[in-house]
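Complex shown without one protein chain; remaining protein chains in place.
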Amino acid sequence: MRKSTVFSLFTLGNAILLALLLLYGRYGSGEAGAVQEASRNLVRELQLTDLCLFTEARYTRHPSMADLHSAFQDHPMALEHFPSGSMVSPPRFRRGRP
Amino acid sequence: MNRFVERHRSILDFALSSLLRRKGKNISLWVVYTLIVFLIAAIVFYTHALKREAAMILQGAPDIVVQKMVAGRQDLVPVGYVGKIAAIRGVGAVRPRLWGYYYDAVTGANYTLMAPDGSLPGPGTADIGSGVARTLRVVEGDFLPIRAVDGVPTLFQVRKVLPYASELATSDLILLSEDDLRALFAFPRGFATDLAVTVENPAERATVAAKIAAQFPESRPILNSEILRTYDSIFDWRGGMMVVMLGVAVFSFVIFAWDKATGLSAEERREIGILKSVGWETGDVLLLKFWEGAAISLAAFLCGVILAYVQVFFFSASLFEPALKGWAVLYPRFKLVPDVDPYQLAVLFFLTVVPYTVATIIPSWRAATVDPDAAMRS
Amino acid sequence: MIALHDVTKSFHPGKENQFTAVRNVGLTIAPGRLTVLKGPSGSGKTTLLTLIGCMARPTSGRIVLSGGGIAGFPGGEEIRELEITSLPERFLAGIRRATFGFIFQHFNLLRGISVLENVMLPAYPTGERHGEIRRRAAELLTVFDVARHAHARVDRLSGGEAQRVAIARALINRPSVIVADEPTAHLDTDLSRGFMEIVGSFKSDGKTVLIASHDPIVCDSSRVDTVVEMRDGRILRSGSTP
Partner (left out) sequence: MTLHPAVLALLVASLLTGGMVLYAGWYGARILLQWEIGSGSERQLELERRTYLISTLLSVAFVLQILSLFLYVFTADRLHGMFSGAMCAAGTLNVNGFGYPVLLLKIVTFLLAGLWLVVNHADTRGYDYPLIKPKYALLLVLGPLVLVEGYLQYRYFAGLHPDVITSCCGSLFGQGQKGIGGDLAALPAGPMEGAFYGGMAATIACGLRFRRTGRGGYLFSAASTTTFVVAVGSILSFICLYIYELPTHHCPFCILQKEYGYVGYVLYIALFGGGVAGMGVGVLMPFRGRASMARVVPALQHRLVAATLVLYLLFTLVVSYRMLFSSFRMTAGPTP
């Protein structure tokens, strides 16, 4: 078998695998949709406002609720909680952009 | 047309055999290339899936959250506001929310304590998020010690553990009845942490928020759309920062590729000389070099993207967990809903394959312009 | 028929290391004949070969191909005569691939690939069907009885076998002109005579052969039609042997 044929089959196999993954993403995750639905209802019921991603500081746990200064309220020389502090920038509408 | 395809296939044949002849160099190049694509792909997939997840889940968030600010810091909202806000035209229900943070010195984790007004856990009982259950290793029926504001630990029996699947939003929650919470934090009776205002007509929300801000200058209304937009920029800005950091990695990879492409061994130079002498012309050798680059790029791009997809959506980015977890003791375990579209692949292509291809054009050309009669003279 | 008019080729013109390899050469190569360029090394034989073989372009002067159609040139069938002096490299290479077969002093075989692939190599850019090229290559290997080494690596061949593989490679594109630069330099007398028999078979097939050599077996062979003596880039004497 020619090398180019082998390579074409390898690439084709990869492409098909990727296409399957993409299709799985769109259609296969039916039950994931249901789970999202359940979570959305729970959020509505408990009236939550933020995702629980970074729990080590107030402004990283509830970024949309935290006020401007909360990043420095842990203690006077509070350094940012790297890296989550760098993942969670204070939301733009808090930064008083024009 | 067939002649065109046959020419490309034959030259691809030779390109592959010349790649395999210098296995060491090319395998190392392919591995580094796949790693770069994997890293950037994982970043792009992760941020995009997380943003969509946030957008889907947080639709249930309150339409407007009203906070009271004192000297720039959030303060408790007097319950008296409820009546006045409810009177504003277009406002549906106004429900006070009572919640706060609790630092558990034993495990070093932070929990969010909340008194929901829905299906209230009875006095002395608590519903906990599965993250809390995992950190404190408690199950339903066990007892959960929480130290009140005066230092006295009070025990709460775990009534229910919130579903594992909703961990992205409820992982660190501890739900108590209102009285227990007020007792724990010594919340004064007539106050709440903030107010959740529902406004049926979405177009009205902005005007209602403006009215609230006018009526209560020290208050701060936060719209639902602003909450959602927070998560749009959460990773974009920083996601971009990560991509810039990875840009440095791509740049060094491009230098690596440039060096590999220019550093032709004497053997390769002799080989191209022979090709030119037996009948190949510069265009054919350029095509040969193009197919060598394309073969490596194609293989690396596809493998990198597939690995990233599997890592982010089947192992929920466990590789990134230490980086994302940061200082937190409690980190939610969640499975992201895959959401990859051709647009992201196009962005990935532009960030990885294009720089590589451009970097190897000039070295390939320099390699290809060996004189045909050079082989005769050597 | 290949005609050279007042052709000069100098390297690094204008610089201090300027070196003129070929000086005002006028020569015509008759079709179907065996012409030998004779002269000591450094007399410009090899450079003249590269000029005739469309490998390099002359600094000045004109080279004209004529006779029955120019193979490898688009629409070349009906063209009686074509000046190739200032053709772009893409077209020179087209003509070189279709019209000329090269045999080198050091054989110039690629070590990393099999003998069969070496023979097929010059035909890759033509876009011919792969099966076609493979069949013709196998045939050539059997003609020069090196077929048993078809899938072997090149570095395990003996001198004579490598020479025959190089000849097979030169014939893969069915060229009408064979150009050989010092073909017998690394061969003993028996193999050199063997080579001259092969050259004889070329002539009987109607191919034009051009050899640059100072090996007496080649120069004084009875098959030679024209001997061109060269020294310091000039042609001293060009006569056809009786």
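We call the chains A, B and C, going by the order they appear; numbering starts again at 1 in every chain.
The rule we apply is simple: a contact is a pair of C-beta atoms (placed from the backbone, for glycine too) under 8 Å apart; a residue touches a chain by one contact, two chains touch by 3 or more.
Worth saying up front: this structure is predicted, and the values here are computed from it rather than measured.
Participant: Tell me which residue among B:103, B:143 or B:343 touches the hidden chain in the full complex.
Facilitator: Candidates B:103, B:143 or B:343; residue touching the omitted chain: B:343.
Participant: Thinking of the whole complex, not just what is shown, which of B:59, B:125 or B:282 touches the missing chain?
Facilitator: Final answer for the missing-chain contact: B:282.
Participant: Among C:28, C:59 or C:105, which one is in touch with the chain left out?
Facilitator: C:59
Participant: From the list C:86, C:201 or C:240, which touches the chain that is not on show?
Facilitator: Touches the omitted chain: C:86.
Participant: Where does chain C touch the missing chain, residue by residue?
Facilitator: Per the touch rule, chain C residues meeting the hidden chain are 12-13, 57-60, 73-75, 85-91.
Participant: For review purposes, identify every residue of chain B that touches the missing chain, sorted by number.
Facilitator: Where chain B meets the chain not shown: residues 43-44, 47, 225, 229, 232-233, 236-237, 239-241, 243-244, 247, 282-283, 286, 343, 346-347, 350-351, 354-355, 357-358, 361-362, 365, 368-369.
As a convention for this text, only the chains that are shown with their structure count from here on.
Participant: Between chain A and chain C, tell me the centre distance in angstrom, where each centre is the average of that chain's C-alpha atoms.
Facilitator: Each chain reduced to its C-alpha mean, chain A and chain C end up 67 Å apart.
Participant: Could you give the separation in Å between the centres of chain A and chain B, each centre being the mean of its C-alpha atoms?
Facilitator: Roughly 4 Å, centre to centre.
Participant: Find every residue in chain A that makes contact with two or more other chains and list them.
Facilitator: Within chain A, the residues that touch at least two other chains are 2.
Participant: Which parts of chain B, given as residue numbers and ranges, touch two or more other chains?
Facilitator: As it turns out, chain B has residues touching two or more other chains at 9-10, 13, 17.
Participant: For chain C, which residues are in contact with chain B within the complex?
Facilitator: The contact residues of chain C facing chain B are 46-47, 49-50, 55-56, 89-90, 92-94, 96-97, 102, 104, 106, 108-113, 117, 121-130, 133, 169, 173, 181.
Participant: For chain B, which residues are in contact with chain A within the complex?
Facilitator: 9-10, 12-13, 16-17, 20, 50, 53-54, 56-62, 65, 67, 69, 72-74, 95, 97, 101, 109-112, 114, 116, 118-119, 129, 131, 162-163, 165-173, 175, 194, 196, 220, 222, 226-227, 229-231, 233-235, 237-238, 241, 295, 298-299, 302-303, 305-306, 309-310, 313, 323-332, 335, 337-341
Participant: Show which residues of chain A lie in contact with chain B when the two form their complex.
Facilitator: Residues in contact with chain B: 2-4, 6-7, 10-11, 14-15, 17-18, 21-22, 24-26, 29, 32-33, 35-36, 38-58, 60-65, 67-70, 73, 81-89, 91-93.
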